[in-house]
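Missing here: one protein chain of the complex. Every other protein chain is in place.
Up next, subunit A:
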Amino acid sequence: MSGIGDDMLVDGADETMRVRFVVNGRKVACEVAPRETLVDCLRNVLELTGTHAGCEMGACGACLVQIDGRAVHSCLMFAVQADGARIDTIEGLSESGVIADLQAEFHRRNALQCGFCTPGMLVNAHELLSQVTRPSREAIRDALSGNYCRCTGYEAIVDAIDAVAKARVEARVEVRSEGGSAT
């Protein structure tokens, strides 16, 4: 992609481009049309349907994934923009076990009903707890302000995230008090 030629300007035609990502730890290459959003690429091409396409305009948060470690809306970027990026979807986060406690707590507290918003909620909660060890309930609500849930009324979701934050802090204190070399 060193220069642009007139042949690159196409009218109406969906000419594809080759893009490469590392998705959930695996190298992936695929052909996409420039107008194809990342969420469509993940779902339709890579068949990673855990990422949900909701509003497709960045309002509902159902499509959150991690790009290079930060939560972003996969409906607000084109797959070609992610060329070369590391992408982690809900499938990858689930398989790695890093959100297992969040998932268990969502389950235990009925923090979901239809489940459509849940992948986005979990990606968001994961990012929040990786940045702030013990967020207040207000901070949790603030962080969730871009994620719509039409079933739960949010209270159980906030409860679940709050409980996981507390449990993680306590787990860390226990490790330390055992006098091990854990850092």
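Everything that follows uses one rule, which is that a contact is a pair of C-beta atoms (placed from the backbone, for glycine too) under 8 Å apart; a residue touches a chain by one contact, two chains touch by 3 or more; residues count from 1.
FYI, contacts and distances are computed from a predicted model.
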(message) I notice the complex is incomplete. Of the names "ABC transporter permease", "Cation/acetate symporter", "Anti-sigma factor antagonist" or "Molybdopterin dehydrogenase", which is the UniProt protein name for the chain that's not shown?
(response) "Molybdopterin dehydrogenase"
(request) Pick out which of A:L64, A:L129 or A:I157 touches the chain that's been left out of the picture. (result) A:L64
(message) If I consider the whole complex, including the chain that's not displayed, which of A:V23, A:L48, A:M77 or A:A165 touches that chain?
(response) A:M77
(message) Can you tell me which of A:E31, A:E95 or A:D142 touches the chain that was removed from the display?
(response) A:D142
(request) Touching the hidden chain in the full complex, which residues of subunit A are there? Just list them. (result) 1-4, 6, 8-15, 17, 33-35, 37, 56-58, 61, 64, 67, 70-73, 75-78, 80-81, 83, 124, 127-128, 141-143, 145-147
